[in-house]
Structures are given as structure tokens and as C-alpha cells.
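All protein chains of the complex are present and in place, except for one that has been dropped.
First chain written, first letter: the chains are A and B, and each begins at residue 1.
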């Protein structure tokens, strides 16, 4: 059995972190079966999917970490070539990766109490992001 | 077909890396079917799942890498807000991600000879960690 659904999520970009818990709950509630392997995946190259204790302090900490390893500001080779100005966003997304997977048992995502599924949008402008949810079981 | 099982693993925290090969073997041996897609996932926000050639030198190298990008020591916004002292552990876990997936064929996990599935515990104290194993096929 396979169930997949894509959600459009508007973000401000620039390090915005979106808690996907609401979309995940809605997705699981709308499935016709209630156990399986769940994947959440990005369908673009300047945002990532991971998990985090969703609270403002950690969002700021995560952006500071990424500013150390892939700073916004310098001109990247991508920007020199294409003029996008978002080279930093691309490499951050590749570093974090586009997908996470976890089991769902009796309708319950097997994530921790303080562990939310998240979208991290690194692009340099507001975007509407497509996030794919898949349940197979 | 779906099979899922959670293992509790006691660690010393603070950069401990646990080789999950034994749990993976036990998990696959206990399944009633022997081929599928396998996922190993963390159910908490201060540890990560990845793969590594499990040997002491690389464990030390990995901790030194993470100390460069998300040093233990400074007060993170998370710590300032909640007093946990483990902000560095949270951002390291988000950076590495909570899950890995790979095929299992005739009972054999399709990982390399020198590639072990691992749990990396970043928290600042000993913890017992839940790790979810899922096989779908």
C-alpha cells in the first residue's frame, strides 16, 4: 500500500524553519492505512528536511552554525555563473539533505516528544515550497 | 509487508558513537520476510543516525569536525533560553539528520564491508536512546 501527498508551504526564506507537525498529522489522518514507513522529502534544491526541537533559540543556533560553514555574503561560483545570489542556500541544502524517514505505528509517527519534522528554507527570498509526504506499508 | 522494532541503547553521550550492526542483524533475523527497504531512525533530537567505518580514529575525527562547526562550550540561544547546556548537541543532530535507508536482499543489508550503521549521541550526559528499525517490502 502506498499513499503520497504534496503540501505547498509559503515561507519567508532566509533561514526560515517550518514545523511540519500539522501537515504530518493531516497526512497520516487522511491515509487509508495507519502503519508504514513515512518519508518527508523536498522537491527543490535550496531547502532541506530534517528534525529539531522546534523552538526559537535552536532556529537561531542552527542559522548561526550554517553561517559559519556556508556563509551568506561571499560570492559563490554558482552566483558568479548564474547571478542568483543564493549559492549559499544550495550548498546548505545539499549538506543537510532532502529527506527523512521514520516508522508510523497505529497512526503515530515514531518521533520524539521534543523532535519535530522540519523544513529549512535557505533561499534568499520568500518562496512557496513543495514538500512530499509518502507512506508505504 | 511491514516490520518495525525499537531498540533501547544506553550511551555515555558526549560524542559516543554506537555500532548498530548487532541490532540490525538481530532485527533482520527476527523479521518474517527477508527482503525490503530498511530504515534506521532516531526518536529524539540530540542524536543522529548515519554510517561510518566504525573504528576509534574516525570517531575521534568526527568529533573534532563537529567541534569545529558546532563547538561545545559557547552558550547557545537554546541554552540561554532553557538552561539545558546541550544546544550544540541539538544543532549537530539536525545537521547530520535522524535517519538512513538501504535495501535488504535475502536477509543481507546492502551496506559496505567497512560501512557500519551508527548512532551518534551528542547529548551532554549519559542517555538511553530509542532507535527504530523498519523493514518494508
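The criterion applied here is as follows: a contact is a pair of C-beta atoms (placed from the backbone, for glycine too) under 8 Å apart; a residue touches a chain by one contact, two chains touch by 3 or more.
Fair warning: this is a prediction, and the values are worked out from it, not measured in the lab.
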{"item": "Candidate in contact with the missing chain, chosen from A:21, A:45 or A:124", "value": "A:45"}
{"item": "Missing-partner contacts on chain A, residue numbers", "value": "2, 4, 6, 37, 39, 41-45, 69-70, 76-82, 87, 90-91, 93-95, 97-99, 101, 130, 132, 134, 136"}
{"item": "In chain B, positions touching the absent partner", "value": "35-37, 50-53, 55-58, 60-62, 64-65, 68-69, 95-97, 100-103, 105, 110-112, 114-115, 118, 136-137"}
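Operating definition for what follows: only the chains that are shown with their structure count from here on.
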{"item": "CA centroid of chain A to CA centroid of chain B, Å", "value": "19"}
